[in-house]
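Let me begin by handing over the structure; questions about it come next.
Only a single protein chain was left out; the remaining protein chains are all shown in position.
Showing chain A:
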Amino acid sequence: MKITYLDFEQPIAQLEAKIESLRSSHDDHDNLDISKELTALEKKSKKLSEDIYGNLTAWQISQMARHPQRPYTLDYIQALFTDFEELHGDRAFSDDPAIVGGIARFEGQPVMVIGHQKGRDIKERQYRNFGMPRPEGYRKALRLFRLAEKFNIPIVTFIDTPGAYPGIGAEERGQSEAIARNLYVMAELKTPIIGVIIGEGGSGGALALGVVDQLLMLQYGTYSVISPEGCASILYKSADKASVAAEALAITADKLKTLGLIDKIVPEPMGGAHRAPEEMMASLKVALKEELTRFKSKSIKTLLVSRYERLMSYGKFKEVAEK
């Protein structure tokens, strides 16, 4: 697959193109020794990559989180789980392809996996509604949460959405209620829930799969109350200020870790998950295994107590002395 480079990756793209052309021209004249030049160029490329990826701005990270070649939920499910059986529908209105879910095994252990799903090409993007769920999607997730609870199966959610879909039908069918109900039910669900932000964590639409016991976040994921563009157009009166808004909103993994809103950052391969998907899958597998093992020994009672305490601890404010 040809790699799509983002704007800020152009210097890397050019260098890599140069290396590639040198390599291919070498095939034609194999009596020429270019290994020295190649090594030098590769070294330079590595250094350039380290410089660029080591100093990404929040806005650049949001571009990475939305990269069209980034692995999506079904890619992770395929790589990390076996025996996946997708379960469809909310039993009331329809099946929303923007959320996928089903029962699978993780290293032999039955697990319920649920996640937002984006599309790869134009047709699939439309079919998946760009990963923006309608109420049916959240209600399907809710049904699967309950199913997992009933059979005492842990849940893994994959979060990757620009947000819940702002459409007429979605409003008519109770988008707000669908999200709210998930928050409520996840808060008291009697089975462990582990969440992974694999791409974009877009506001309430992400949170509706994000009330969890442990929240992992990929290095180049984002999680935000509003998209940088949305915030920019409201507060800065210009969508061009998205990069400023991205910085101000503190949407990146390191900032959120400092704020105590996520538990663990899963490092990505150089250049992002899409540059070396197998490597990404392998490191996420290790992280997930650790979490799932940890929750095995916890009683449901202690699990619910610590989940509630965790939820109640969210927020930063001051307490002044009573008058």
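In this text, contacts are C-beta pairs under 8 Å (C-beta built on N, C-alpha and C of every residue); 3 or more make two chains touch, one makes a residue touch a chain; residues count from 1.
By definition in this document, contacts and distances are computed from a predicted model.
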Listed names "Recombination protein RecR", "Acetyl-coenzyme A carboxylase carboxyl transferase subunit beta", "NAD(P)/FAD-dependent oxidoreductase" or "Phosphoribosylformylglycinamidine synthase subunit PurQ", with the criterion being the UniProt name of the chain not displayed: "Acetyl-coenzyme A carboxylase carboxyl transferase subunit beta"
Of A:50, A:83, A:171 or A:290, the residue in touch with the unshown chain: A:171
Touch with the omitted chain, as defined above, among A:127, A:151 or A:308: A:308
Touching residue (missing chain; options A:207, A:242, A:266 or A:280): A:207
Listed residues A:6, A:38, A:87 or A:250, member touching the removed chain: A:250
Chain A, residues in touch with the chain not shown (by the definition above): 164-168, 170-177, 179-181, 183-184, 187-188, 203-204, 207-208, 210-211, 223-226, 231, 234-236, 245, 248-251, 256, 259, 261, 308, 311-312, 314-322
